[in-house]
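Every protein chain except one is present and positioned as in the full complex.
On to subunit A.
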Amino acid sequence: MSLAKSPWIIHVNVNSCNGCDIEVVACLTPLYDAERFGVLNIGTPKQADIMVVTGSVNYKNVNVLKNLYNQIPDPKVVLAVGACASTGGIFHDCYNVVGGVDQVIPVDAYVPGCCPRPEAILDGVVAALSILENKKKGNIKGKEVKLKGNEVPSNA
């Protein structure tokens, strides 16, 4: 239960239009007050439990995303917020876009929408919490992702 009572999130913006970001920040404002559930927006991946990713992944930030994922201690979950983070959204066939976050790192929960309402994001965090507890019980470790992946073309 201890994990569910203090989920600390790290917010990662990979190529987002800022729409989802301000909705994530809105969760922390007095109106929605995510801190009453113990949620803190922590700045460093070393202290985070939930990785909240917004935006579609492009070739320039693939390694940044993998690096941040590898630095979060187990147990950890990844929450993809918004249409772009889930599938690539309207940018899915752009020449520089890899696609959704799940193309690069394993994603545990999706919050669809463009952009999702703060209530939906908080719902996603609560859904991620039960996955986090299960991972803790089953002692499931996060997958170590290699920094130089195949998805980076040689000309990028």
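In this section, a contact is a pair of C-beta atoms (placed from the backbone, for glycine too) under 8 Å apart; a residue touches a chain by one contact, two chains touch by 3 or more; residues count from 1.
As a convention for this text, contacts and distances are computed from a predicted model.
**Student:** Name the absent chain as its UniProt record does, using one of the following: "histidine kinase", "Energy-conserving hydrogenase (Ferredoxin), subunit B", "UbiA family prenyltransferase" or "TLDD-like protein".
**Tutor:** From the choices "histidine kinase", "Energy-conserving hydrogenase (Ferredoxin), subunit B", "UbiA family prenyltransferase" or "TLDD-like protein", the unshown chain carries the UniProt name "Energy-conserving hydrogenase (Ferredoxin), subunit B".
**Student:** Of the residues A:Asn18, A:Thr44, A:Asn96 or A:Ser130, which one touches the chain left out of the display?
**Tutor:** A:Thr44
**Student:** In the whole complex, what residues of subunit A lie against the chain that is missing from view?
**Tutor:** Missing-chain contacts on subunit A: residues 2-3, 5-6, 8, 25, 28, 30, 33, 35-38, 40-44, 46-47, 49, 71, 73-75, 136.
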